[in-house]
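Every protein chain of the complex appears in place save one, which is left out.
Showing chain A:
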Amino acid sequence: MNVGTAHSEVNPNTRVMNSRGMWLAYLLGIGLLHVILLSIPFVSVSVVWTLTNLIHNMCMYLLLHTVKGTPFETPDQGKARLLTHWEQMDYGVQFTASRKFLTITPIILYILTSFYTKYDGVHFIINTFSLLSVLIPKMPQLHGVRLFGINKY
């Protein structure tokens, strides 16, 4: 959208996670999700925490590692069309502040969930797989990698 825009930023998606208040909004969103789940009757605290962890990781996986491209046209001839949002962040520069934040948050959520589920076996397995599903795509070695051709185009 360079023509008609006020800046020379080719892909505004790269800067979204760095904008003011985004991290706070993300944390508040997790808190809101947790409170909504807590208000369901007849569900124990462990299940609520596991559900929070699962739903959070699923949503993050969808938003960061499944949806590709930009919801608006960019003047870069589609360089970012096949890239997920995680790969687009900061134009592919690794270990920036936002990337570190988005990696650490699921880990902290996992630690809290493990505590509140009292380290129960079944919950542990489910939460660990969920955490792995959201941590592995964030590794720099997997930048641009599509396993088994899933989500390639």
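A few notes on this one:
The definition used in the following text is that a residue touches a chain if its C-beta (ideal position, glycine included) is under 8 Å from a C-beta of that chain, and two chains touch if they have at least 3 such contacts; residues count from 1.
Criterion: contacts and distances are computed from a predicted model.
The chain not displayed here is annotated in its UniProt record as "serine C-palmitoyltransferase", chosen from "serine C-palmitoyltransferase", "Queuine tRNA-ribosyltransferase accessory subunit 2", "Centromere protein I" or "EF-hand calcium binding domain 2".
One chain of the complex is left out; on chain A, the residues touching it are 1-9, 12, 15-16, 19-22, 24-25, 28-29, 67-73, 81.
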